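The following block contains the structure, expressed as structure tokens.
A protein chain is absent from this complex, but the other protein chains hold their places.
Labels A and B are assigned to the chains in the order they are written; within every chain, residues are numbered from 1.
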Amino acid sequence: MDILVGWWDDYFWGSVVVAQVFVCSLILMIIFGLIGAAAKLSDNFIAQKLANGYTIVFRGTPEILVILLLYFGSAIALTSIAQIFNPDIKFLDVPPFWAGTIAIALIVGSYATETFRGAFLGVNPGSIEAARALGMSNLQTFIYVRVPEMWRLALPAFGNHMLSLVKDTALISIIGLNETLFVAKQAIGTTGEPFIMYIVVGLIYLGFSTIITLSVMGLERFGQRHLVSSQ
Amino acid sequence: MTSNAVIQMKNVGKSFGTFQALKGINLEVAKGERIVVCGPSGSGKSTMIRCINRLEKHDEGKIIIDGKELTDQVDDINAVRREVGMVFQSFNLFPHMTILKNLMLAQRLVRKTSKAEARDTAMQLLERVKIPEQADKYPIQLSGGQQQRVAIARTLCMKPKIILFDEPTSALDPEMINEVLEVMTDLARYGMTMICVTHEMGFARSVADRVIFMDAGEIVEEAEPKAFFSNPKNDRTKKFLSQILSH
Partner (left out) sequence: MSFDFTLIIDAVPKILLGIGLTFQLLVVSAVLGLVLAIGIMLMRISGKWYLSWPAQIYIYIFRGTPILVQIFIVYYGFPQLEFIRESFIWPLFRDPFGCAIVALTLNTGAYVSEILRGGVMGVDRGILEAGTALGLSVRQRFIHLTSPIAIRLALPAYGNDVISLLKSTALASTITLADMTGIARTIVAQTFAPYEIFISLAIIYMILTWILQKSLGRVERHLGRYMQK
């Protein structure tokens, strides 16, 4: 363990980066997923086609490719826009944090689109009819009947999406994000100990996965308490 | 009585956790006897017949089938299961096999019959339950009543000495109940030993040699159908009969 001395704080800050990417990409992923699901469920033909295109592209392309494309692609786009105002600019860098976060949110959001869509369609139509029959308004039905039921249906898959987000964070190290895998590479450069350095990275990610899994299990139990029969 | 009893249950008890499903069940069934078991839900009727072919293990008392006691000995259980057929409430046909294959599978694997012989037996029995034309269809393509008749034929393929029926008509639409009861009545007429858990009281009246009423894991009353329906002795039986016969 002596070789790890001096690297703990780097790993710690790398973990903080992982957590930051996770939180930001989670928010974006939910937004992308909800927009995608709403578009697929809408009556608008163009919205449906666009949403279908979105899921086909991001579910059919390797994650690493999306990250590379977004990173290098946006850098070039930004540079050429900047050159209109100032021709002296040679190259504008895009922060890997945001390129990566948006990339993995787009990828996992394409899966979340299907999850949210399925959950919306999975709500028992009888419950909705019953709420209408009791005189509840559209909004009330949505808030008190549809959302709680959707939430319960979507949660298991949603938990997997969160795990994907946290694990995909490691891919962003390829474009230079200073998360734990990136830290390990630097540490290996000086210590020449790849095995132990990468194992630490694995353990850190395993820790993140465990926290997410346990939280989802807790939420699931909470969401299903009405399904526990009295027997 | 012991001499011709094919099923003997002596003081049989069974618990699921803290819940006692069966308490001190004593029952003897003679060869060729037809018994109907009724009672409210949760009374232990299904558990009792499931113990007879050891789909459930009893934890007290003795069960002896055709002279063999049911213990943990695997050979004995399979020997018993070959003699005891069972028909389920939800049919439980093998969904991935055609009707014919459903009927042939156990003959081939358990009885080791040749393919041709298994097929002949299967087709004969499909004739007997009056659906030979469905042989090459899959279960999902048949109506509930047809599926249950296939399930009965599948059991008959094994040439069992005893058949257990676990609420065979409860999952059926009303118009299909009769076609299944007809097949069961036909079996009874040919002398099959049968134990039927059912609420079809018409069937009980016309076919049963004995009706057994269970409640809370116990046999509360048993009698010939005439006496059972016209003159029930126990209050719980009276209450149950008034509930199910009133509608």
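Going forward, a residue touches a chain if its C-beta (ideal position, glycine included) is under 8 Å from a C-beta of that chain, and two chains touch if they have at least 3 such contacts.
Everything quoted here is computed from the prediction, not taken from an experiment.
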Listed residues B:85, B:144, B:168 or B:225, member touching the removed chain = B:85
Per the touch definition above, residue among B:64, B:105 or B:216 touching the missing chain = B:105
Touching the hidden chain, out of A:51, A:162, A:201 or A:216, is A:201
Just name the one of B:116, B:140 or B:245 that touches the chain not displayed here.
-> B:140
Which positions on chain B touch the chain that was left off?
-> 53, 55, 78, 81-82, 84-86, 88, 90, 92-97, 105-106, 109-110, 138-141, 151, 154-155, 158
Had the left-out chain been drawn, it would touch chain A at residues 56-57, 59-66, 68-69, 72-73, 76-77, 80, 163, 167-171, 173-174, 181, 184, 188, 193-196, 198-199, 201-202, 205-206, 209-210, 213
